[in-house]
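Of the protein chains in this complex, all but one are displayed in their positions.
As written, the chains take the letters A and B, and residue 1 is the first residue of each chain.
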Amino acid sequence: MPLFDDLAVSAVVFAIALAGMFVNRKNLVVLLMCIELMLLAVNTSFVAWSAWWGGLSGQVAVFFVLTVAAAEAAIGLALLVVVFRNKRSVDVDTIDTLKG
Amino acid sequence: MLSRDIWAAGSEILIGAGSILVLLFEVLARRARPVWAYRTALVSVAVTVFLLAAGSLGRSGVFWHGGLVNDPLSRLLDIAAGVATFLVLVYSRPQLVRHGLERAEHYFLVLTTLLGVLVVDSGGSLLTLYLGLELLALSLYALIAIDRRRPLGAEAAMKYFVLGAMASALLLYAFTFLYGLAGSFRLSVVARALAAHPGSPLTLAAVAFVVVALAFKFGAVPLHFWVPDVYEGAPTAVTLLVGTVPEIASIALFMRLLGLGLGAASGDWGVLLMVASLLSLLVGNLLAVVQLNVRRLLGYSAVGHVGFILLAFQLGGRGGETAAVYYTIVYVFMSAAAFGGLTLLEARGEKSTTLEDLSGLARRDPWMAFFLLCALFSLAGVPPFLGFWAKLIVLRRVIMAHETGLAIFAVVMAVVAAYYYLRVVKSMYFDPPPAPGGDGAAAAAPVPVFSRVWLGINALGLLVLGILPEGLWSACRMAMSHLLR
Partner (left out) sequence: MSLDDLVLGVLLLPLAAALIAGLGRNLVGRTGAHVLTILAVALAFLASALILRRVLADPRPHVFTFYTWMMSGGARFAVGAWIDRLSALMMVVVTFVSLAVHVYTIGYMHDDPGYARFFSYLSLFTFAMLLLVVANNLLELFAGWEGVGLVSYLLIGFWFERPSASRAAVKAFLLNRVGDLAFLLGMAVLFAAVHTLSFRAIFAAAPVLGRTPILGGSGGMTVATAAALLLFVGASAKSAQIPLHAWLPDSMEGPTPISALIHAATMVTAGIYLVARLSPLYVQSATALSVVLLIGALTAFFMGLLGIVATDIKRVIAYSTISQLGYMCAGLGAGAFAAGIFHLVTHAFFKALLFLGAGSVILAMHHEQDMRKMGGLRRFMPVTYITFLVGSFALVAFPGFSGFFSKDAIIDAVGRSPVAGASLAHLLLLGGVFVTALYTFRMVFLVFHGEPRMDEHTRAHLHESPLVVTLPLVALAIPALAAGWVMFRPLLGGSFFAGVFGRLPHGHPLGFVSRNPHLTPLAFVAGAFSEPSFWLMIAGIATAWYGYLYRPAFPARAAAAFHGLYRLFVQKYYVDVFYEVICARAGWLVGRGLSTGGDRLLIDGGLVNGSARLVGAMARRLRPVQNGRLYRYAFVMIAALVAVLGYALLT
């Protein structure tokens, strides 16, 4: 059952990424990596379904997702730089001024 | 075929062209003053709204295999988003100029935000919806951090970015399930597939992921954490944008994805939305009460308003959805007037951060205080104002669905909301002005008449439309009775 296996891989990767979002309490860069990982899982899932349906649209979607992911990564890194300039740190713990 | 149908995307094309033009100013004519970028943005938005209202942008229908839908709803939401963007541009410029933040890229990002909203409004396929949403979200992340010297902005943008990207990923993951179920991205095909497999685990998983992602985009509890932080952290001119235009995209997303795409599973998402709605009403309004920062207060109050919108939406039927769309549009214009007032106050050289900053405003600038009063009364749902009708229509729908308990809860929370809105009014009208500080008092400068007049139209419009409520309401009903997918 290749479809099931593919989907299972995708789900596991996605779950790892999700866990990384809150287990990691240190580095903002890891958060960005987790986001990329989630999109990777999504792409795996798209390709698996596309193969199962025998159509191409799922695989085309992957290209869109990749493009958006690139833009997202660019903005994420840019924000990281801005945060670092302001706080002199990329610790998750240091950005808690806004609260309450 | 393409050459004729290209005008189905007329509004998107016009705004896209406008944004590219604005960007060209930045790239090619660095020395040109940014006011030209502002004017270009203003004109392209105005022209788009005018052509949309005149009905001359493409015929109704579904185009490009569901990639784009032109129906009365998309037109109504496009117009609302366009008008809101116009107001945002008009209100924000004086503040940007005063604080030395006016750059062409700001206007470019405002236009791409609008473009994202327009794409979502008329999205007929999962892919279009996702792309529109990302365009919108990425523009907002950049805008929130656009003032690089402002640590709060960077922090808010970072938080919003991480959580927003996560929500987008959740949404996308749900899309893979829906694609797996239907074999197509087209909403009509998805809807058919869902109706054919009621209650399959794949459907339920998709519903769960979609509800969480959409609740995040709208800022419903417990996915609201970004809202107050962004409202407080972003530069005022950007908070003005965040609090208005994207709400249109959120309701469009709800309508297209949940209402039209996943309508068959409304039993499953209805309960989830009801819980989110109740939590939003409770948490949003309660936490707004203890805020001293006006923008943070309005952020929590936005969460409370989302509670009202979801309360109507979770009823499932077309009636509830119409009420939700109406409420959202009304909310956007109330919010525009409130944040517009705060933004223009900053343009005057005053601070508008805390309640104390606003005290005695009625004596310093009676007109501005009056406009803010209109906006706040409307937000609180005081009778002659438009906000009252929005609440009334939602409550009537809820009562008609025999959910009286929910209606009573919503009314109680509306009373709590009235308390904190009126507290702002009290501070403006009855508290003595703050002691003249070293820098604040002397720097008061006049606000351009153009912006003030538009704020006046916006604020008094809330009153006039409240006295004559039928027009907007019947426009919403009309739009919702001819939906396409």
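To be clear about the criterion, a contact is a pair of C-beta atoms (placed from the backbone, for glycine too) under 8 Å apart; a residue touches a chain by one contact, two chains touch by 3 or more.
These numbers come from a predicted model, not from an experiment.
Considering the full assembly, B:K159 is the residue among B:R93, B:H106, B:K159 or B:R452 that touches the omitted chain. Annotation: of A:M21, A:A61 or A:L80, A:M21 touches the absent chain (contact as defined above). Among B:F216, B:F254 or B:F371, only B:F216 touches the chain left out of the display.
Along subunit A, the points of touch with the absent chain fall at residues 18, 21-25, 31, 92-93, 95-100. Hidden from this view is one chain, which touches subunit B at 158-159, 162-163, 166-167, 170, 201, 204-205, 207-209, 211-212, 215-216, 222-223, 225-226, 228-229, 268, 271-272, 283, 286-287, 289-290, 416, 419, 468-470, 473-474.
As a convention for this text, only the chains that are shown with their structure count from here on.
Note for the complex: subunit A touches subunit B at residues 10, 14, 17-18, 21, 28, 31-32, 35, 38-39, 41-42, 45-46, 49-50, 52-53, 55, 57-58, 61, 64-65, 68, 71-72, 75-76, 78-80, 82-83, 85-87, 95, 97-100. Here subunit B touches subunit A in the complex through residues 127, 130-131, 134, 138, 141-142, 145, 148, 150-152, 154-159, 161-162, 165-166, 168-169, 172-173, 175-176, 179-180, 183-185, 228-229, 232-233, 291, 296, going by the rule given at the top.
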